[in-house]
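With one protein chain held back, the other chains of the complex are shown just where they sit.
Right after this comes chain A.
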Amino acid sequence: MDFLSEHQPQMLPGKRQLPPVQGVIEAPHGTTIVAVTFPGGVVLAGDRRATMGNVIAQRDIEKVFPADEYSAVGIAGTAGLAVEMVKLFQLELEHFEKVEGATLSLEGKANRLSTMIRSNLGMAMQGLAVVPLFAGFDVDRGKGRIFSYDVTGGRSEEPGYAATGSGSLFARGAMKKLYSNDLTEQQATTLVVQALYDAADDDSATGGPDVARRIYPIVTVITEEGFRRLTDEESSEIARLILERRLEQPDGPRAALL
């Protein structure tokens, strides 16, 4: 990144000259990302919809990416900028690893992402914000961790679960009622799809499982073994089970009153 800023500064998102514009630029926006930790790892998942105003810009966008072997980023906000940010982030982690011969610590990666979001602040003020969710397996501590960000690059570690994007309020509500700290990997993957279903239920910009087109949420799991993305069969199976139960109970599982 330092090398890029010296030699080809125009390649970096933060260094771009923006034409003066009034109002908000119309560009596709990605919506909801959720993450949940479980003993032994962390699950990061995202829906598949991108919206531009009231139009669905894309039905099958992918918003969760591996950052390196032990971490992943889910992006909400302006899709084009976010994808570029992730690409640069991936590049930087890989570059560091090759030059130094060692991987960055999870904290180090989270801090680096924070700086990158902050460099996008000018664009964010014009309505082109990028707000990712970063999750990874901390090899030193042997557990999964989640970091959430705000638009100014402020970083906070979230215990248990987190969500970002337009449907995050509803997803967070769902996860709050369903989360416990002794989930299995299987339960954690089901939980994130439940949360995304609830987000899609109440937020028009979040897409639910699309049975007709076979488009299902992207679910990724990071454990000691590294990053793994659930296959389409696996995630469709989770979505199918949830859909079946929701036919009987449209609001999903009920938590105890007291």
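In this section, a contact is a pair of C-beta atoms (placed from the backbone, for glycine too) under 8 Å apart; a residue touches a chain by one contact, two chains touch by 3 or more; residues count from 1.
Everything below uses one rule, namely that contacts and distances are computed from a predicted model.
As stated in its UniProt record, the chain not included in the shown complex is "Proteasome subunit alpha", which appears among "Aldehyde dehydrogenase family protein", "Proteasome subunit alpha", "Ubiquinone/menaquinone biosynthesis C-methyltransferase UbiE" or "ABC transporter ATP-binding protein". Of the options A:A27, A:A57 or A:L88, the residue whose C-beta touches the omitted chain is A:L88. Residues touching the missing chain, restricted to chain A, are 3-4, 7-8, 11, 87-88, 91, 94-95, 98-99, 101 (touch as defined at the top).
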